[in-house]
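Some notes on the structure that comes next.
For this depiction, one protein chain was excluded, whereas all remaining protein chains were kept in their positions.
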Amino acid sequence: MQRDVNQDLAREFGLSAEEYGRVLSIMGRPPSLTELGIFSVMWSEHCSYKSSRVWLKQLPTKAPWVIHGPGENAGVVDIGEGLAAIFKMESHNHPSFIEPYQGAATGVGGILRDVFTMGARPIANLNALRFGSPETTVTRRVVDGVVRGIGGYGNCVGVPTVGGEINFHPAYDGNPLVNAMTVGIARTDRIFLSAAAGVGNPVVYVGSKTGRDGIHGATMASAEFGADAEEKRPTVQVGDPFIEKLLIEACLELMETDAIIAIQDMGAAGLTSSAVEMAGKGGVGIALDLDAVPQRETGMSAYEMMLSESQERMLMVLRPDRQDAARAIFEKWELDFAVIGHLTDTGRITIRHQGVTEADIPLAPLADQAPLYHRPTAETDKPAILNPARVEDRVGLTGALLRLIACPDLCSRAWVWDQYDSTVGGQTVKRPGAADAAVVKIEGHAMALALTTDCTPRYCAADAEAGGAQAVAEAWRNITATGARPLAITDNMNFGNPEKPEIMGQFAAAIRGMAAACTALDFPVVSGNVSLYNETNGRAILPTPAIGGLGVIEDAAKAVGYALPPWLDVVLLGATKGWLGQSLWLREIAGREEGAPPPVDLKAEKQVGDFVRTQILAGTIRACHDVSDGGIMIAVAEMALAGKAGVRLSTGPRDIPGHAFWFGEDQGRYIVAVADGAGFIRAAEAAGIAAMKLGTSGGRDLTLPDGGTISLTMLAEAHARFFPEWMEKGA
Amino acid sequence: MKAIVRVMLKNGVLDPQGKAIEHALATLGFQGVEDVRAGKIIELSLAETDPERARASAEEMARRLLANTVIESFTVELAG
Amino acid sequence: MKAIVRVMLKNGVLDPQGKAIEHALATLGFQGVEDVRAGKIIELSLAETDPERARASAEEMARRLLANTVIESFTVELAG
Partner (left out) sequence: MKAGIVVFPGINRERDMAIALTAASGARPRMIWHQERDLAGLDLVVLPGGFSHGDYLRCGAMAARAPVMEAVRDFAARGGYVLGVCNGFQILTEAGLLPGALLRNASLRFLSMDCHLRVERTDTAFAGHYQKHAVFRAPMAHGDGNYFADAATLDRLEGEGLVGFRYAMPDGAITPEANRNGSQRNIAGIYSANLRVLGLMPHPEDLVDPLMGGTDGKPIFDALAATFAPRSRAA
């Protein structure tokens, strides 16, 4: 590539005139092409968080059990018995639209590396997916490719995919969201960080060879999609899960030794960001010799090598006396191992290629003078509360249940998770579809982790603050519903173009809501990711702050799922007003998307949840399901289907319209199955918690309070139909 | 008329399968294998008897379904 | 020397991929597709310059690794 480096080129690379001015002042001369490339990716939205940083700071990140919060490759929490859980969520939205299979697959690969780079063996994957309208063939193609890609990668590396979520909404047409989460386990005394140290120490490259993959992927992920999306296609990267598996095993083997001083995966912006970040964090300089980089293609320039996003690569700083032992491990696993440079005391990154210095940049200003924007915000007015009495029910309970249980947002996702290996590792206690959070045991210990991802974008669109709080609360609730203690979250902030004040307003409000919920629930943020510019032709996605939650249960045998056993009392915990605003009933049955979303009463949330958890651990609760999308009726139906036990429901309270009571989406509620309903309700009420008996389980039918009866078989068919019929339609 | 569509990864796109085969051949003791690329082949039996039209329609099928033109390129060959 | 190894499922072995493509093509509105068979293609770049020997060695690779002769048959073609 022979191009003059000037402001025009800088603009093509995504740098504003002001930003390019800063480059000139830092360098004191026009940058070389390679230098410009390095500035442009390091200062891209994706790597610099220039629009979001000021807001992310407001998130609570501390708790006694937090070992490493945001700032490392992944968050680290102490789970007891000398072990740490290491986890993070990351988006691969744009690549997954361009090439769904590879986009999703490499998304999984990337987040796995963020976790094992810290010394953890990955034990579970989850994914939070949002797709456009199911009416279009494009959506079908994207869903098919994304699901195959997640499975193709996760199944092959042998990490079970145990959970996730899927929503559909036309706002994601042309801009699906693929957020992947990985959870790993390490010993608390063997956690690996990325800060380089020791002038003279070797910088080692391991993994796959470098090709011209995804050059400028990081800046692509930070630019809005336009009609020219087609032309950006060659930046697609192809993943190789087999190499990733070898890399996991080789890195974990090396981590048993004391060879590693610092280690960092090569993620977005590849060699550039890993080298810059390792040296920058350690306050040292770094000198790279690109001739030593293992290359898959011939004639690659320094610019191309520094910006390549070839997958399955890691950068390490090793103790020089352990270099040969390290090499032997990687050679055993048949992976490339190359010393490509060393640490210096210059505070600069210097890049040499074929005898020429291609880049020489001072690291401190590259980081410190990175742009930081306080972009203007304009918050959207909060919608009025919808009075349920003003919404007529024309369908009745039975009709509404059959339609809702079959709709794309509520139907069974078995078609999806049946393509994900959820049992590999032999530790999956609660697989997909068994509990509100997946439960994965720690091998050799009695304890297990409870894992979930949550967000209700339609709530966030109506009121981003309430929606942000709700997403955190729902994650907390889902973990609680298994009996586990919620510990911390990772988040993935998916929003539109931050240069638009209303989008920044959504972002700010969502952060506010999340922060309030995290604080109230003692549920800090330990890692996360921001994905902006999720727009197609100027139209933004719904604001989607996806939350990945993690909890721990000391005795995995005490965890409960939501499969309903027969012949028990079915009890509702938590207060119900009949909140129809932004409910799925309102959208799917009444055809209206309006009103304020249900507020979360954080104090009540904690009180009810703590009660539920105590009762699960005491063995009183035999099955538990939180009430979310679709309200009580859908929650009961899901419990009945999972447990293959019918339910006879009693009449609801008189002061709430039937459809509002059964399908309203008031927050902070759980449905539990207990042997002695009356005694349980007394105990709940004594603890100041609203409780009422909904009915009794048993038999083969769901009997509704209006007298309607639906057989479980019929309910199951309605629930299962959508995905297989939709997906097997053909091309 | 038979049309044979050959679909290969575009140059520069990582070909994990080709790499793995190359490696396996070396392990088996085969020498002098400098590069391996793996692809797909799809044999279409078409009712069409006119070569021009058969080719055009096979190309259309490749573009719309058989090849993922984001990362793959294809060629069409007619036979018998 | 380039050797191109084409591996196809033997007649009589069910080819679900071919069937799926056939079905998908019909769904897309392509008419007159009577049969579809899917196979693999492996392009070998060989150091060998003698065509006879190149072919022989590619055939040997196909027999020993590239094709599973329980279910697949192969052909070798030389190019460039």
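In order of appearance the chains are A, B and C, and numbering begins at 1 in each one.
We take it that contacts are C-beta pairs under 8 Å (C-beta built on N, C-alpha and C of every residue); 3 or more make two chains touch, one makes a residue touch a chain.
All figures in this text were calculated on a predicted structure; none of them were measured in a lab.
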Missing chain: touched chains present in the view: A, B, C
Per the touch definition above, residue among A:R212, A:K441, A:R512 or A:H719 touching the missing chain: A:K441
Touching the absent chain when the full complex is considered, from A:W333, A:F495, A:W579 or A:F611: A:W333
Listed residues C:V13, C:A26 or C:A47, member touching the removed chain: C:V13
Residue of A:L56, A:I98, A:L129 or A:V157 touching the missing chain in the full complex: A:V157
Sole residue of A:A292, A:I385, A:V424 or A:A642 that reaches the chain not shown, by the stated touch rule: A:V424
Those residues of subunit C which, in the complete complex, touch the missing chain: 12-14, 16-17, 20, 40, 64-66, 68, 70-71
Subunit A residues touching the omitted chain (full complex): 148, 151-152, 155-158, 240-243, 245-246, 333-334, 417-429, 431, 441, 443, 556-557
Subunit B residues that touch the omitted chain in the full complex: 16-17, 20-21, 23-24, 27-28, 38
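Heads up, the rule we're going with is that only the chains that are shown with their structure count from here on.
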Length of the line joining the C-alpha centres of subunit A and subunit C, rounded to whole Å: 41
Centre-to-centre distance between subunit C and subunit B (centres being mean Cα positions), rounded to whole Å: 9
Inter-chain centre distance, subunit A versus subunit B - centres from mean C-alpha coordinates, in Å: 36
Multi-partner residues of subunit C (each touching 2 or more other chains): 24-25, 28
Multi-chain contact sites of subunit A, meaning residues that touch two or more partners: 731
List of subunit A residues in touch with subunit B within their complex: 98-99, 101-102, 208, 211-213, 233-234, 236-238, 240, 242-243, 296-297, 310-311, 334, 731
Residues on subunit C engaged by subunit B in the complex (per definition of touch): 6, 8, 18, 21, 24-25, 28, 30-48, 57, 60-61, 64-66
Residues of subunit B that touch subunit A when the two form their complex: 9-10, 12-16, 19-20, 23, 64-65, 68, 70-71
